[in-house]
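Have a look at this one before I ask anything.
Omission of a single protein chain aside, the complex is shown with its protein chains in their original locations.
Moving on to chain A:
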Amino acid sequence: MSEQGTSAQGTSQGSTVLTTGTGKEQARGHAGGFLAGPVGRNLGLVLALVILCVVGIATAGDRFADVDNVLTILRLASVIGVVSVGMTFVIIGGGIDLSVGALVALASVWATTLATQQMAEDVHWIVMVFTALVVGGVAGLVNGVVIAYGRLAAFIATLAMLAAARGLAEIIANRRTQIVRDRDFLSFFSGDVLGVPTLVIIFALVAVAGWVLLNRTTFGRRTFAVGGNAEAARLAGIRVQRHTVKLYVLSGICCGIAAVMLMARTTTGSSTHGTLYELDAIAAVVIGGTLLIGGRGTIVGTVLGVLIFTTLGNVFTLNNLSSSAQAVARGVIIILAVLLQQRVATGGFSFRRPGSGSSSGGPALPGSPSGAVSGGTTAAGGPGGARPAATGKTL
């Protein structure tokens, strides 16, 4: 991967997604600073978030800087944040999961049916949590098996799951909003520990677990390898298909967790839960610096991406602005964050050499042959790896 950032290949839009901080990425590989690496890498995002906060304080003053308000932002970010962490793994692994929103809906509905709630009442509310996680995990398993062994494109397979899961949720719920009656469940999840809402703690735990899993385990290295170059990964002895299945199961379980959190937040299960989460999560993941074609990405970036969008919504509401204006700002932020990210981390080099390989959108994608030439050294060792254009996406 390092050749893309340092050489002149990263010149056109295709590679702008994240041509940043590749040196730092390697440094992080062994030095392992939890903050130093990711923050350096995500400076652009941090900057965007800081600017947003400054705007918030300037326009809404005390109301924005208020502890309650910050906790509200974090609480609202937590559900989509958990989904986005799962999505980060899938995207780094070279796939995409369009079904996350529908899975959140399905898990929330399944976990709040009268039967489940009755069982939860008889046993313990953990039954509801368990149900949601299992539903999410199994749906993810179906996704993974269809993609890995059925050889369907991830886009199509999860698109099918998106439709089917939401339809099933509607059938189960009969299009009704199912109220959660278990007070213990609600008070546990909507409570707080030392002033920090439980939902935020869950989000933090999931994010930290995701970071460790991605950066400190074989599983994480394999994820990078599979997403970077599936063929090279296979040759390096990674069971690519099995690993792909695991990634989708992971994403599904994250959806299950998110469903539980959403049930606590709204006190309901509903087939309308999680609408458009797939797009929110993908947006957060991508502005967080994860390559849409896989092989590279960070959890910290994703978390920052989620926080930026949630803070944006909050600042707009504090200033009594319309949701339409917010949507425009959202679009602008996606572009700005990615640009900033690239500028800050690379010293603004991106427009210096517009000549090479930028004649059309395609050639300068990291999948281009030039990237593959020098990158074939470490297939399983890290986020590097050759990427013959054709194989990267066909997991």
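Everything that follows uses one rule, which is that a contact is a pair of C-beta atoms (placed from the backbone, for glycine too) under 8 Å apart; a residue touches a chain by one contact, two chains touch by 3 or more; residues count from 1.
One rule holds for everything that comes next: contacts and distances are computed from a predicted model.
Selecting from "Glycine cleavage system protein H", "Transport permease protein", "Monosaccharide ABC transporter substrate-binding protein, CUT2 family" or "Cytochrome c", the unshown chain of this assembly corresponds to "Monosaccharide ABC transporter substrate-binding protein, CUT2 family" (UniProt protein name). Summary of contacts with the chain left out: across A:I179, A:A209 or A:L279, the touching residue is A:I179. Taking the complete complex into account, A:G274 is the one of A:G274, A:G288 or A:G301 that touches the chain left out.
If you put the hidden chain back, the residue from A:Q118, A:T217 or A:T317 that touches it is A:T317. Residues 60, 63, 66, 68-69, 72, 75-76, 170, 174-177, 179, 190, 262, 265-268, 270-275, 313-314, 317-320, 322-324 are the ones on chain A that touch the missing chain.
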